[in-house]
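Shown here is a partial selection of chains from the complex, left in place.
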Amino acid sequence: MSFLGSHILSVQQFERQSIERLFTVAERMRPYANREKLTTVLDGAILGSLFFEPSTRTRVSFGSAFNLLGGDVRETVGVETSSLAKGESLYDTARVLSGYSDIIVMRHPQPGSVAEFAAASRVPVINGGDGANEHPSQALLDLFTMHQEMRRQERTVDNIRIAMVGDLKHGRTVHSLSQLVSLYDNISFVFVSPKALAMPEEITEKLMAAGHTVVETEDLAMGIANVDVIYQTRIQEERFISKDEANQYRGRFRINKFAYSQFCQPTTVVMHPLPRDSRAEANELDNDMNDNPNLAIFRQTDNGVLVRMAMFATILGVEKEVDRYSRPISWKNARK
Amino acid sequence: MSFLGSHILSVQQFERQSIERLFTVAERMRPYANREKLTTVLDGAILGSLFFEPSTRTRVSFGSAFNLLGGDVRETVGVETSSLAKGESLYDTARVLSGYSDIIVMRHPQPGSVAEFAAASRVPVINGGDGANEHPSQALLDLFTMHQEMRRQERTVDNIRIAMVGDLKHGRTVHSLSQLVSLYDNISFVFVSPKALAMPEEITEKLMAAGHTVVETEDLAMGIANVDVIYQTRIQEERFISKDEANQYRGRFRINKFAYSQFCQPTTVVMHPLPRDSRAEANELDNDMNDNPNLAIFRQTDNGVLVRMAMFATILGVEKEVDRYSRPISWKNARK
């Protein structure tokens, strides 16, 4: 696919080549994200940021990425402030709001709503999450992070072994990400979850049909042994039939310093889509991992800015112009 | 009136000449709104956007218009986040907040509140809607749209026949718009509504005193026959004495493909202030009209950006400088 002028609605749109082109662009965004210089390539462009379901990190990440390219952002947060609440159709909302910006990122609780909106929009629309359905920029930043982490080990994403842990049934991130990773060669997937929260069969079948290995287990220790990447997610108590059943699993899927040192190889990268729940009863990824150099969770969110800059630049056709509109920054970069 | 440095609080402020000057400026904004080039004429200026009552489309339209002229926007949405909730007077709010921006657009649920705020403000204030009272930028964009639509038919707004349909008693848009249109010559107004929701007598009398024709009817078919413009608005069930009465009228004031083909001439322009309620029980302007080229509702919202750009440019005295600060855009315009 070509990103130029396109809606980005689903990971199904991508093939490996277009992803790798995007990642090359993302890599070239680093000096801007690091404030070594600035670019004004999107001067005069307006991002319409429509978060009909609130989200701080995704919303701010997209907004900052657009600002870093020199564009302006006009935001809307919350459905109660919108005409949708007064019975307006998504068609009308899209026709109207797409007249106010050059590109739109939209989050909405209802699966399929962003695609419906995009069909009526007069400008490109990026799906910022439509309920349980898709969140393609998250999957792209996760894959980009794997790509970067493997490169530090002088490897590629091909041939990696990845453990996905937690609620694999309801998590849109693991659904999207596993399909993206499957565009690479010879992946070994280990899906670690309670049986009731297993990865949907249609996905495991697709992965196997594409020639990858899939192992499913309820045993964390076995699941994360000898993997290159752990992708941890949240297990929510309300997903279980009873509190008793939840208690059975409580603690069995936690990644902490002890589990890592016991079961992982020393280079295993640990990822999580965040937010992680730090309260004692959840605590799926313990703070005692924070000084582990292979904990990649904050590199993930930083990479999110690069990947979103790359999406904007390619959709608006300026990926080759970014440097031409660059200049030095005049302030002292205080970022650590 | 001169727009330079003025508050814009009411349609009563305008005479025909100043409106036509504004529309000439709005017309010159089109290449910027269409992203054929960009301007930085308001570089360094800050719009204070104060929506003490939420509104997505009006708020974003003003914000985007200001961005398109090169300015920045600082927004406040919702009264619960403001000091007004802590017993602060509008006088104090105005003295303080007008110190933070160069021009203000304000919406507030209470009629008269924006004028009270403006009296204490140190910068020009545009009324973005004060309850049932006024919403002058909506009336201006509606009139500008009529102006444009008639020009496509090689006519002017003079001598047109316009049907206003729906709740004409409570709708601030039809009150303001009818008064603006009456600045043109020899208008035929047809007011189509249930008797209980008729246009207030003081307005019909004013229009007739100015030499225009006014016809009132409860019969949609008769009302929209041979008119140049239909301005449809919403009828809300809760306005009626009983559900039974509402049901009587339900459907009698709907504009759809059938009604249009039966009763209208082929050039009749259909407008609506939006949002339109697409739910079956309301549905005052049917989606089957969407491919009718005379349906002007999305041209209205697009024109809103032009008119608001023109308001900002004339109030801040740069209407002749816009092109001097223009340059090409560097990204690929993906707008359809």
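Order of writing sets the chain letters: A and B. Residues in each chain are counted from 1.
One rule holds in what follows: contacts are C-beta pairs under 8 Å (C-beta built on N, C-alpha and C of every residue); 3 or more make two chains touch, one makes a residue touch a chain.
Computed from a prediction, not measured in an experiment: that's the story for all the values here.
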item: Full count of same-sequence chains in the assembly - 2 placed in this view; value: 3
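Operating definition for what follows: only the chains that are shown with their structure count from here on.
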item: Angular offset of subunit A relative to subunit B [C-alpha, multiple of 5 degrees]; value: 120
item: Gap in Å, rounded to a whole number, between the CA centres of subunit B and subunit A; value: 40
item: Residue numbers on subunit B that touch subunit A, as the complex places them; value: 35, 38, 54-57, 59-61, 63-64, 67-68, 72-73, 75, 77-78, 274-279, 282, 287, 290, 298, 301-302, 305, 329-336
item: Residues of subunit A defined as touching subunit B within the complex; value: 4-5, 41-46, 48, 72, 74-76, 80-83, 86-89, 91-93, 95-97, 99-103, 122-124, 315-318, 321, 324-325
